[in-house]
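Rest of the complex left out; these chains stay put.
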């Protein structure tokens, strides 16, 4: 079940987790390797998926594509192979625009974005690279681009989440499922 | 209930959350402002506390103090006022050593640490500053210092968690409870 | 003939250049936009193509794939959308391994490379990021990995060439041909 040389000496997957993985397989055609990595402990897996599902799939003033764009732009700063591959594929898929996926991976700054999306990604990337320099002026620029404080919360938490996931993935040598590479090209 | 000018237009806190806050008050003598910040949405609050409680208080090969030391060393890189204040107080409290708390805040490298703890913090800080440069050699150094892959998972996830929380806190201008400053000095 | 809003007020392409472009179309199925960008001046176009063709296609102790891997690893440091797209496609094409192309774009460090190729790319990337810190020890490590001084010359000049091209492309807002995105996926 392990996907790298990193070895968690995991027990067999629990019945709950097995059911969850069946649902993934059915819906996505695969069980993302990140979930297999967490599968050694039901509490950790559930904490991770609860947070992920709420952030990326729950109600939000940001579209699902926008949240995935943040995911990839942040992962590009951190150069996380796992997240760039998996979420780059999702951007291609959601947008039906393979070039947009590549732009988020390579350099979001040269993409042809709406002002709203540029301001959103500039904030996410500054928060990733220089969190100690985020000040009221940065929040104010978001508001001027039409984001409510509730939206800024979502930009901040998605940005934060991938700053966490990128580091867990690289620290544990997580490898993306091979299927992602060809997806939605 | 809000603790900064950042405004989430939150509804009154739910009954579940009110009960949780009462328990915090009882146990800690205060409700950490980070929890008040998440209180506008029960799902988000629970996802956050589930992950936090498992990581920082659950079973682990790392002591609770070691996990808090990681929290502060990571927050020092990111210069997060909220987390440095709150978790700096916890390091002082757990260790009964105010100087250790200051060292984690100021520069963990000059603290008088065991080899195990130095290697652990070096990894957490490299993972925070240069995640793209983490390679097998870095994991190997952890193993040579006595950490199992299961322990490295915990170092990685605690490091990841504070890289998330630091960014959520600075993005939303979260402010620590005043009580932390004088705690365990 | 121009490919961006950047405007060189170019004359009609010369007969020589038109012939050269026909040959590109025939061999590659397209005229790379970088060549169209240089087409306003025959001397500049020829100087560029002479250097490029010698470096990337001429005799060398480095395979053509290795030279393209350097091109992409360097362009990844500089986050050059044009070169990452065009040469990322070439790595996929030469290697018949789409994942290798993505790894060069995203983070060459986590790719499964031979010692020779890792040492070569480490040198190219250090030379790109910290040229002032290259010393005899760096050359020595190349030699220990089997490279002759003549090979190091080629690593250095390919690395140098893309540090030039990346900057010309981003300064003039050069855009890759759309065909590259789907190529060899």
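The first chain written gets the first letter, and so on, giving A, B and C; residue counts start at 1 in each chain.
Quick note on the criterion: a residue touches a chain if its C-beta (ideal position, glycine included) is under 8 Å from a C-beta of that chain, and two chains touch if they have at least 3 such contacts.
All of these numbers come straight from a predicted model, not from anything done at the bench.
J.: Of the identical chains, 3 are shown. What's the total across the complete complex as given in this file?
T.: Result for the total copy count in the complex: 6.
By our rule, only the chains that are shown with their structure count from here on.
J.: Averaging over Cα atoms per chain, report the distance between chain A and chain B in Å.
T.: 21
J.: Just the number, please: Cα centre separation of chain A and chain C in whole Å.
T.: Chain A and chain C have C-alpha centres separated by 30 Å.
J.: Per the centroid of Cα atoms for each chain, what is the distance between chain B and chain C, given in Å?
T.: The mean C-alpha positions of chain B and chain C differ by 44 Å.
J.: At least two other chains touched by the same residue of chain B: list those residues.
T.: 132, in rising order.
J.: For chain B, which residues count as touching chain A in their complex?
T.: Residue list for chain B touching chain A: 5-9, 43-44, 46-48, 50-51, 54, 58, 78-80, 123, 127-128, 131-132, 134, 136, 139, 148-150, 152-153, 155-157, 159-161, 163-168, 170-173.
J.: Using the touch definition up top, name the residues of chain C that touch chain A in the complex.
T.: 79-81, 84-85, 98-99, 102-103, 105-107, 110, 170, 173, 178, 181-182, 185
J.: In their complex, what parts of chain B are in touch with chain C?
T.: 132-133, 135
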